[in-house]
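A single protein chain has been omitted; all remaining protein chains appear in their positions.
Take a look at chain A:
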Amino acid sequence: MSLDSLLFQAVNGLASASGLFLVAAGLSIIFGVTRIVNMAHGSFYMLGLYLAVTLAPALSPWIGGAAGFWGGILVATLAVALLGALVEMVLLRRLYRAPELYQLLATFALLLVISDAVLFLWGPEDILGPRAPGLSGAVDLLGRRLPQYDLFLALAGPAVLLGLHLLLRRTRFGRLIRAATQDREMVAALGINEALLFTAVFALGAGVAGLGGALQMAREPANLAIDLSVLGDAFVVVVVGGMGSISGAYLAAVLVAEVKALCTALGVVDIAGYAFNMSRLTLVAEFLVMALVLILRPHGLFGRPQPPATTRARAEPAPAPLGRRGAVLVLVAVALFAAVPLIGQFFAYAPVLALDMVIAALFAASLHFIMGPGGMASFGHAAYFGLGAYGAAFAATRLGAPTPLAFAMGIGTAAMGATLFGWFCVRLEGVYFAMLTLAFAQIVWSIVYQWEEVTGGSNGMFGVWPQAPFDEPAGLYLAALAVTLAGLFLIRRVVFAPFGFALRAGRDSSLRAEASGIPVARVRWLAFALAGTLCGAAGALFAFAKGSISPEAISVGRSIDGLVMVLLGGVQSLMGPVLGAGGFTLLQDMVMRETDYWRALLGAVILAVVLLFPSGIAGGLRRAGNAR
């Protein structure tokens, strides 16, 4: 590696940092005022990019190449801002008083809908944008040619940072944003129309993200995967920089982008006789940066400590013992599920579907354990599902381990991952926890995607077939049923054990629990590790059930599936996720295979659940029961 290649990558890094910063800054401003983490923020970036690559060539014949290019960026930015305003007025306004989880899910549903809208409007192919007129050349610097547009972008980030700074300091709108970030009620009590302010702030944040995307048009093709990859990166940036700090977001964006650029610049490095391809380690580097910052400064570089939540706004219902009638119902359900293989000869598809439902039930129940009694809504639970699946698949195919051993190794892999990531995650609460878990899942996904030698990359791994007696459909199904029942039993025992009481005490009031001698962080860490381990068991079963495994098993989409299952069923009882998993699997099987636009459909389902059934199906049934 030479000095000038380092410089080249450094400029490249700064150019990437600008785009990342714009998304993170918009996210941060919106969160500050509305307290909503907008999961669809990467979608605004993606829309900005798609609109720009379409508008710039369309405008150019009319107003000239340069004016068309910059005009396209401007119009794309304004269009995204307008869409942001619309989204705020139609959707978010109904959610300001809803629990955080619902806000996160609703904005994620928006991500799904936008993603399919883009697919519908622009098609699945990547679209290349025009190069910037006047900036398509290169500048000679230290004998190395640097692309002009990268230099321009490297300067655009600080320019927007300065612009936002002036907006916040020098204008009444900026003062309103700063004041509302601290105390929305008081702002309203001074006669300021909160609703209008929120709409304006959301439009501003969306527009800034749209600008970030539009500016990338001369650098990267518009594609459908950007929304999630940008969202994951933006979460890392916001967590590292400190939520609510615009300067922190810029510093973190530069830090993350530069560390990645440095890894790429280093290329293949000899360490102790081994050749390491450092450019493959960019994602690990991103993780290490985040881990280091969180260890040294848990609230990010420029973040302030969150005030500890002294009490939760709403009292959660305590988990209720089963009762005689409940026990009978559970036994009947278990007997029915155990009898499914008997009808397999008439309905060949029944055992396959039932196996999916059983695996989904364990997946959802493990998530419920940290969400309900733990109060930690993970947006990256699929990471442990994927680790379990890949661990088992690797052991079965590459190491030739017998099926039970491979199964155990899958669980072990998930347990190690959950223990490692959990240590960081449990230190944060609420939306910060959600963001960090999602960022970790994105990192696991990327590692699996890039580490072809071990994981098979985007193709995944094939031929993960179990050995006898699990090679028969009935054998595998009954084994999966037994594992899931054991998992559910374990969760139930833990919830009713002193450990479960400690977990719920920490959820309801971490301060009071600490003062009563409960080591809240350790209790949460253990719960997180246990949930990840059980989730890994579901993943390992999944690998054997499908016979193959691909990175899709770790996608954010799967994490969200889990959340939807739990919410469908209701968060605060173990029956909830089991019912929700069953219902969701059926729905997915029946409806979502029929259409190319299943994501939009899922989004619509999530929005319906969030807006209509705030306590899930099981909660709704219980309420109906009480009303009678």
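What to note about this one:
What we mean here is this: a residue touches a chain if its C-beta (ideal position, glycine included) is under 8 Å from a C-beta of that chain, and two chains touch if they have at least 3 such contacts; residues count from 1.
Simple rule for what comes next: contacts and distances are computed from a predicted model.
A single chain of the complex does not appear, and UniProt lists its protein name as "ABC transporter ATP-binding protein", one of "NADH-quinone oxidoreductase subunit I", "FecR family protein", "ABC-type sugar transport system ATPase subunit" or "ABC transporter ATP-binding protein".
Touch with the chain omitted from the figure is made, among A:Leu167, A:Ala188, A:Leu266 or A:Leu485, by A:Ala188. The chain that is not drawn here is touched, among residues A:Arg175, A:Arg280 or A:Arg297, by A:Arg175. Within the entire complex, the positions of chain A that touch the omitted partner chain are 172, 175-176, 178-179, 181-183, 185-195, 313-314.
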